[in-house]
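Some notes on the structure that comes next.
Only one protein chain is missing; all other protein chains are in place.
Showing subunit A:
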Amino acid sequence: MTRKQRRLSVIAGGLAFLGAATGLTFYALGQKASYFYMPADLTTASLQPGQRIRLGGLVEKGTIERGQGTTVAFSVTDNQKQVKVTYTGILPDLFREEQGVITEGIFRPDGVFVADSVLAKHDENYMPKEVADGLKSRGVWQESKK
């Protein structure tokens, strides 16, 4: 191979590599990005069975049930609709009634959302941003909820 050919093959190899990496990245974004919904969005959203989503809203008052041992059930609401959520594990320290929460998981066929992670806010001043924005856009945001 001449020097020119060699250089070209190196460049071609590099470009092929970058192309493959780009392809993989966009494939992964399509497959693995999880969408954020609030309960009222779910009526219009078209979800695949078994699709992972993040569900956010407020923990509805009086719905927290601690079942046998480690499984907890509660409802997430955006003051329009509510969704029943179950979660096995330890809830975050700042998980409380009428506080913002983001759960991630999949819907069971019976419509119960099975969460494998539950995020509450990081400290008492803030609500998860997605939840706060969602509540504001619905006009149910109250400054006192901060």
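The rule is simple: a residue touches a chain if its C-beta (ideal position, glycine included) is under 8 Å from a C-beta of that chain, and two chains touch if they have at least 3 such contacts; residues count from 1.
Just so it is clear, contacts and distances are computed from a predicted model.
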Record-based protein name (UniProt) of the chain missing from this complex, from "NADH-quinone oxidoreductase subunit K", "Nitrite reductase small subunit NirD", "Aspartate carbamoyltransferase" or "Cytochrome c-type biogenesis protein CcmF": "Cytochrome c-type biogenesis protein CcmF"
Residue, one of A:R66, A:R108 or A:K136, that touches the chain absent here: A:R66
Contact footprint on subunit A, counting only the chain that is left out: 6, 10, 14, 17-18, 21, 24-25, 27-29, 31-36, 52, 54, 66, 69-70, 88-91, 93-94, 104, 122-126, 128-130, 133
